[in-house]
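Take a look at this one; I'll ask things after.
All protein chains but one are shown at their positions in the complex.
Labels A, B and C are assigned to the chains in the order they are written; within every chain, residues are numbered from 1.
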């Protein structure tokens, strides 16, 4: 059976939504996926307008995700969507994901996976029962140099891991901007849409996921200081967490949305017995390896000395910077390659399978629940 | 008349070609363009295989660009391609571009524009007579911070420009790798395919274009040291050029393919009476403004203090790095927005028109001819 | 009365000692101080050899600090030392400092101030009773850009301070090197010489001091994770601390000696309502100011836009990097200028008085005691 482009539907991502547009660019970049339908807004008129701006045929633009699931499922197999990408706020992750899986559609889902841990555990069950694919868009694990960082750790070149620093400082919520024009700020600071956590849910989970992904370790307990700094805000906008990992290593996780003047510089440092590594999103194509007894080395996207994982996730030669959208597209590309292989009955390469899924989603939701709990208690350590 | 996606054909870009794949990603990124046909190789079997890998219908994959132009022109207006993207080596730029324009197709063309200056001047005439659009893919002018650099200079904030340093060091041709597997090396070092210049044609023209684009000035004379460093090589692989601009400013242009260990760090620095600016591709989302009597400032893609030109060419908020592919896509996007406006009979925004065209192409070819001449003469200055 | 050079004696700093040589360079740099005598080692032969290598007259090289204090005190006023610099390991700070003060000598003292908090409190009393000067060499506060950072915060330009990150990663104790040739490692990991803390005493106190110095705030409680990572080590070699400041701001302090591959990159970031600042020792002549609604600015040693404090502590024009030794020398220089003013009966400038003293020493010892206590308890917060 010949390979073919995959057909994607989208839930959410109406006009003005930041992340929906990002998902579409990422899905489109490598020519493996066509957007064929969408329920872009709970307001049918808005959904229609978005569909038109995306040059979609009117009959594939739906007024609700329920309608979309039903009508797409009813289309002939060679027309209906293969998978759905869900890019709504957190409170609207679970329902469309569940419905899609029940209708037999694979799912790409924005993070954090669900509104709360309970939904996450339920979704995990549904995914496992369905046998379908779920890709959770922890974007930062899509960077070639993040993949390389993981491979360096797994190779043992750093020795046993002892220390992890991961940080995610932003400044965009330094003022009380919610309640105005900024849709991003509005839902992310709203407990009814975001869940029990603000900063920790939005970016703390990215940092947490990055730490576990790069090290291959699991956090087993934590001690958090969780703050709501801006007066009148309803969720946390800042926090720091002491970590302990399952191999005995320790770490620190810092996330803030009130680090005024900071953009989005997610950064991780990992130290083992023999050396350390450092990666930060601002210089995403560089990975520092620092050695105890040798000069430091700088690995570069597309450069010499890289694993098959970094190479597979790179599009252009060294010195042509790849950015956030390419990292995001790597998630879609690996998901699509895996799905194509499944459709063709072939075995996917290990590099294709390296995208975050439902297990990472459950870890993230558990982190959110525990870190918020820790922020409120006088007990020093909370188990994860 | 409703807006619609544009239909693109491609000449060149068969499997294994670096820049063809880049063009396709760039064209695809913003959802404004569909690749509908191609003559991907002069070998029909290879063209066919490429077409299949791109999921194109067999009947739109052609064995030659002549066939493509003829058969596409014969298709109904709502099916035939709107424009052609030509991504072949330099010696195969002019003929397909000429034919496309004669058939009424707009053109996107890789740089340098043609094989020699004579072809460039002829193409300029054809374009002007045709009234059609030509976009020349000087990628680096697509970066938001390069656009901003130009706006800073044009705004007069730096005062009269006095000095320009532009450099483009690469190391990939440090060894005699031509004649082997590396297709890029093979044609770029072959006078029959590349033209009279190697390094100066391939990357010197990028540096030259960047200097003229950012400053808004024209080089009026130059003095070059042109070197073929690697034994057995047939074209220059290194050079440096003293420049004089039409406002009396001076400059230095350095380009090398034998700067062993360098990747692709195109960099420009411009100094005026009151301050200077610095941009380099390695940190493409940063633009330094340096002031004579004030602290330096760092402008950032998506950050505060930017012109409409930088903003228009940005897709994601500050701190989500945009890279080479996004810069490339900005050329396609602006070309596409301009073409859509023309098709709809509306007036394009000034920001859309800001892409390189046939005049920049002629400048580049003139630069190549003169810089190579200068490298051979004992006369100090050669007029441009 | 004419100004004159000051006469310094030294306790400790025999051959092979790192910090003694640094103190001598720092004291010597600005031509305000002459080393006139010393008790460089508890081994009289070693003390003598060091004195000779320093070209000191034999009669001013002593076999013990007790001998030095007694015999110097007996010299005529125009010959005897004005102050003593104590550069011994921590357990030998208190006794010579106490004796010096009792004999009427001013004191420069390495950090942490004493072996334990009790000694620190006692020393504080002695200093206050004596009316003499004590300078505690928290080197990093001597950097011009650290002084500027403090002035930026104090000026209110950042608004109310909300968040502080301070970190001090080193890798030099990643292996169990104590017990061998490395004198630095030997005493710093020895509870009998270093005190109750290893890493937290040696570099954690620097980070703590830097945070309080730059922000002008006081830490009021903390929660620490204190680790002894290298098997067989007797003191902590790594730790992280959650902080709360007296204005309600929070912070994180990280210090490690097992961050393999790291050198000595002390770094601080401070965020207020309107912007943030960042300084790190690796780029010691740069101070970033990051603004919520404006482009970031880079302040530079010797550059425009600096306070009198930065200017006073700078020796050369912008672009001539000043380093660790100059920062250290700034402590000696300010101490010396203050002492000269006192000797002449004139009023010191405010910039001269800006060096760490006994109060900072007590704060540091209190931090050590509390942070180690916190590391051992299950209670989340320990008051400082």
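Throughout what follows, a contact is a pair of C-beta atoms (placed from the backbone, for glycine too) under 8 Å apart; a residue touches a chain by one contact, two chains touch by 3 or more.
Since the model is a prediction, treat every value here as computed from it, not as a measurement.
**Student:** From the list C:218, C:320 or C:379, which touches the chain that is not on show?
**Tutor:** Candidates C:218, C:320 or C:379; residue touching the omitted chain: C:320.
**Student:** I'm checking contacts with the chain that's been left out. Which of C:80, C:300, C:363 or C:380 qualifies?
**Tutor:** Considering all chains, including the one not shown, the answer is C:300.
**Student:** Looking beyond the chains shown, say which of C:28, C:46, C:193 or C:221 touches the absent one.
**Tutor:** Answer from the full complex: C:28 touches the omitted chain.
**Student:** Of the residues listed, C:170, C:228, C:313 or C:334, which one is in contact with the missing chain?
**Tutor:** With C:170, C:228, C:313 or C:334 as choices, the missing chain is touched by C:170.
**Student:** Any idea which of C:67, C:263 or C:383 touches the chain not displayed?
**Tutor:** C:263
**Student:** Spell out, residue by residue, where the missing chain touches subunit C.
**Tutor:** Against the left-out chain, subunit C lists 2-5, 18, 21-22, 24-25, 28-31, 35, 52, 54-55, 170, 172, 262-265, 281-285, 300, 302-303, 315-326.
**Student:** Footprint of the hidden chain on subunit B, which residues?
**Tutor:** Subunit B touches the chain not shown through residues 158-159, 162-163, 165, 167, 169, 171, 174-175, 223, 225, 227, 229, 238, 240, 242, 244, 250-252, 254, 256, 258-262, 269, 271-276, 289-292, 296, 377-381.
**Student:** Even though one chain is hidden, which residues of subunit A still touch it in the full complex?
**Tutor:** Counting only subunit A, the missing chain is touched by 289, 291, 293-300, 303-305.
Assume only the chains that are shown with their structure count from here on.
**Student:** With touch defined as above, tell me whether subunit B and subunit C contact each other through largely the same residue numbers, more than half shared, or through different ones.
**Tutor:** Copies use mostly the same positions to touch.
**Student:** Quick check on this structure: which chain has its C-alpha centroid closest to the centroid of all protein C-alpha atoms?
**Tutor:** A
**Student:** Subunit A and subunit B share one sequence, so how far apart are they rotationally when you fit their Cα atoms? Give it in degrees, rounded to a multiple of 5.
**Tutor:** Here the rotation carrying subunit A onto subunit B measures out at 180 degrees.
**Student:** Could you put a whole-Å number on the gap between the CA centroids of subunit A and subunit C?
**Tutor:** The mean C-alpha positions of subunit A and subunit C differ by 44 Å.
**Student:** What's the distance between the Cα centroids of subunit A and subunit B, rounded to whole Å?
**Tutor:** Going by mean C-alpha positions, subunit A sits 34 Å from subunit B.
**Student:** Could you give the separation in Å between the centres of subunit B and subunit C, each centre being the mean of its C-alpha atoms?
**Tutor:** Centre-to-centre distance between subunit B and subunit C: 55 Å.
**Student:** Which subunit B residues reach two or more other chains?
**Tutor:** Within subunit B, the residues that touch at least two other chains are 300, 303.
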